[in-house]
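Okay, here's the structure, questions in a sec.
Removed from the display is one protein chain of the complex; every other protein chain stays in position.
Note that the chains are named A and B in the order they appear, and that numbering of residues resets to 1 at the start of each chain.
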Amino acid sequence: MQGPLIESLARRGISRRNFSKYCATLASMMALPPLAGHAMEKALAATPAPSRRPSVIWLPFQECTGCTESITRSHSPTLESLIFESISLDYQETLMAAAGHQAEEALHAAMKANAGKYLVIVDGSIPLGLDGAYSCIGGRSNVDTLKEVAKGAAAIIAMGSCSAYGGLPKAHPNPTGAVAVSDIIKDKPIVNIPGCPPIPVVMTGVLAHFLTFGTLPELDQHGRPKSFYGETIHDRCYRRPFYDQGKFAKTFDDEGARNGWCLFELGCKGPVTYNSCATIKWNAGTSWPVESGHGCLGCSEPDFWDGGGFYRALSAPANPMQKISVALGAGAVVGLAAAAINRTKKSAAKTGHETTTLEDLEKSK
Amino acid sequence: MSEMQLLTWVRGTGLNIAIGLFLAGVLWRLLEIYSLGRKKDLSAPRAAAGASGWHTILRRNLPAPGMLPKAPVTYIAGGIFHVGLAVVVFMFAPHIELFKSLTGLSWPGLPSQIIHLTTIVTLLAMLVLLVDRIKNPVKKYLSTFEDWFTWALTFIPLLTGWLSVQHLLLPYTTMLTVHILSVELLLVLLPFTKLFHAFTAFGSRWFNGSANGHKGVAV
Partner (left out) sequence: MSASLEKGVRVLKEMIDAPIASYFNSCVNCGLCAEACLFYTETGDPKYTPINKVKPMRRLYEQEFTLTGRIKKLVGLSKPVDDAELEEWKELAYNSCTLCGRCSAVCPVGNDISYMIRKFREGMSASGNAPEGLVGAVNRTVTIGSPMGVKLPAVKVQMKHVENDFGLPIPMDVEGAEYMVMLSSMEIMNFPEYLGAIAKIMDHAGKTWTLCSTAFEATNAGIQIGNSDLARVIVSRIVEGAEKLKVKTVISPECGHAYTALRWEGANLIGRPFTFKVQHIVEVLGEFQELGLLKTEGFEKDKLTFHDPCQLARRGGVIEPQRKLMKMVSENFVEMPDAGFMNWCCGGGGGASAIEEGEELRLEAFKVKKTQFEIVNADRVVTACANCRIVLEEGLEHYKMDLPVVSLTEMVADHLQAKGK
């Protein structure tokens, strides 16, 4: 195998053998067959010179920059290797050197040069309140920017729960009128990579898929790649045996917690959350929330912020009960009304009692 | 609405409405029934040990002397159903969590495998009772639409709960939503069907035991 990538790796002391192993690992993580590893090798190795690498435009909207932070932690492939060897990251406000008018020019130049072929990555939700004035960049609202940039995009990747589903800004009462990318753009393929933030290698893995095959991976009904979001945390959780046995930690420092028991009662949303945290984990496989003793927040699901509270078990009410005294009052009122009617009827029957005599035993002819 | 949003509604507003209607319904019906009152018995009472309304409340949990061989299916399957349902509802940890949220009270649960087994046994007992209601001449004669409907109303929460924990039929989020919804329906309709015997059986047993206890007969 030859190519520009092989040479640059060799310069960094990474042998071709290690590169092969890396491609095989990436393929197996995406549950692709071994031959896909070879295809990936070839495609990545043959990554062309900068001017012919796929253009990627990253639009940040109502976001916390956590998704950008997360992708920088990707260990395989690293963000640097992607930028230097596989993609042309033509617009990324956190990472690019330019600012102001120069940044704007870079954006429009990339859009013009790669019309119809560039990949758009969006993080952050898009506010629609006040005609979109809640979030503007360079004097333009996010919604206008998104519509304009999306026109020439090959596909849009909604990175993180905010762009995928609305995220934190959309949580009740949603003061800015925040919505997801898919609520605005209806005519382009969209991949949702939810998570708050998403797992680093999930983000880069999807990009690698696109770069390798030129297509978007198979998506579920919420637009999430099935290879990373196909199963629930619960179904891959190493603490599942304790759930099955009914051994639950009741507080964060009780014996059950220290024994590593299931965190269902402490609000874990694992059973209803689709993501790969339980298998791929975080920080290059170091750990993940449950392993560290905290329940899953359900951060890759739509509206997880309004899901009833991170510390309320799934079997507990999502909100405290309200107006119970009203219900009891209403029941008492109706019941007492019924009781009054009943007693009146009974005493009327009693007063209207006609003493039965012997003749009265016979029906009138 | 995504399935997660639906689950949140069902766990939140839906549950609130269902519990509100349930409590209102129970209070309404208890008042409606017991407000009719009972005339005092002016005959001279006869004292007898073990003869009172309270005794009868407990005693009727067992078959009357000589009755078990006459209707073994009703007694045995019926008993298994009631005990099994109580165990599943009150001794399963996620349910206890619910009660704790609603009332502040909690108690130790049973291991989930035992609940799993109990649920299967209870479901089977319910199926046996359904078949018996179809085949037994007396039950068939007495049964109305309400009897079949309340059977389903009770069976479905049990079945969907089990399916949820076993991760069968539908994806968990949706299965759990269906389960909670079916429980909410049961709660709302309970006071207006024969299922209200869950409350009135105690009153009925007490009246019976008290009236006969007055005569010195331990029923």
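Throughout what follows, a contact is a pair of C-beta atoms (placed from the backbone, for glycine too) under 8 Å apart; a residue touches a chain by one contact, two chains touch by 3 or more.
As the structure is a computational prediction, the values presented were derived from the model and not from experiment.
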> So which shown chains sit in contact with the chain we cannot see?
Replying inline: A, B
> Of the listed residues B:13, B:143 or B:174, which contacts the missing chain in the full complex?
Replying inline: B:143
> Among B:74, B:112, B:160 or B:182, which residue is in contact with the omitted chain in the full complex?
Replying inline: B:74
>> In the complete complex, the non-displayed chain touches which residues of subunit B?
In response: 28-29, 32-39, 41-44, 46, 48, 56-57, 60-61, 63-67, 70-71, 74-75, 78, 136-144, 147, 192, 194, 196-197, 200-209, 211-212, 215-217, 219
>> Using the document's contact rule, name the residues of subunit A that touch the chain not shown here.
In response: 334, 338, 342, 345-346, 349-350, 352-364
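Note that only the chains that are shown with their structure count from here on.
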>> Suppose each chain is reduced to the average of its Cα coordinates; what separation in Å results between subunit A and subunit B?
In response: 40
> Contact residues on subunit A for subunit B in the complex?
Replying inline: 165, 222, 232, 234-235, 243-248, 264-265, 271-272, 298, 301-304, 306-308, 312-319, 321-324, 326-328, 330-332, 334-336, 338-340, 342-343, 346
>> List the residues on subunit B that touch subunit A in their complex, please.
In response: 2, 4-5, 7-9, 11-13, 15-16, 19-21, 23-32, 35-37, 92-95, 97-98, 100-102, 109-113, 115, 167, 172-173, 176
